[in-house]
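Once you've had a glance at the structure underneath, I'll fire off some questions.
One protein chain is absent from this view; the other protein chains keep their places.
So, chain A:
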Amino acid sequence: MTDVEAATIGRTRGGTAASSPALASHFHDLRQQHAAADLGLWIFLATEILFFGGLFAAYLVYAVLYPDGFLEAAAETEVVIGTINTALLLTSGLSAALAVKAAGNDMRRSVMLLIAVTIGLGVVFLGAKGYEYWLDFGHHLYPTSPDFPLAAPPAKLFWSLYWMMTGLHAIHILVGLGTWGVILFQAWRRSFSLTDNSRVRIAGLYWGFVDLMWLFIWPLLYLMGRAT
């Protein structure tokens, strides 16, 4: 039996999968292929949670050690821009989730539109973030500044964490935008069949994760210390 014949028999066992050119030869059927891609990305996301987790743990330790310094320092962040960015990310989370749904329904036009909306919102997020960084620089709110405006030494710890956490998150947004960009281009070129929409779904999972991290960065860096 030749390899081709073996592969054909293998595929025939997968039912309709036999008719799908999107099925890779080492999978039994499309459902298994989708599950493999999803599981791989979820495992990757578990490592990403711990990547961010180191910074969250540092924040936890210093916030417990120096609560007053952290409350004072956190009140200096740009809460309006931070909150607008939360709204932008939640909206892009919706458009990304709908893009994944549309891909499952084989709606190429809709997938392209929704990915474009997601990219647009992500770019606006980064723009707002850049403007915020520019304002922070103007206020000398970086730990090495000779004119750092806050007296309490722990305030510098907070602002170190601010730059690290928002910076790492912004890098993740950039990676997400790049991924969406490539998929949008491929969808436009019709270089993949939506019958295998794995790439749209794993990009959606990654974007969901970027959303998740912001949901915790936002209260810790922006909502902290407002009531005092």
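Structural remarks
Going forward, contacts are C-beta pairs under 8 Å (C-beta built on N, C-alpha and C of every residue); 3 or more make two chains touch, one makes a residue touch a chain; residues count from 1.
Quick note on the criterion: contacts and distances are computed from a predicted model.
A chain of the complex is left out here; the name its UniProt entry carries, from "Lipid-transfer protein", "Putative spermidine/putrescine transport system permease protein", "Cytochrome c oxidase subunit 4" or "NADP oxidoreductase", is "Cytochrome c oxidase subunit 4".
Within the full complex, the residue among A:Ala73, A:Ala96 or A:Leu121 touching the omitted chain is A:Ala96.
Although one chain is not shown, part of chain A still touches it, namely residues 15-16, 20, 29-32, 35, 38-39, 42-43, 45-50, 53-54, 56-57, 60-61, 64-67, 71, 83, 86-87, 90-91, 93-94, 96-98, 100-102, 105-110, 113-114, 195, 201, 204-205, 208-209, 211-212, 215-216, 218-220, 223-228.
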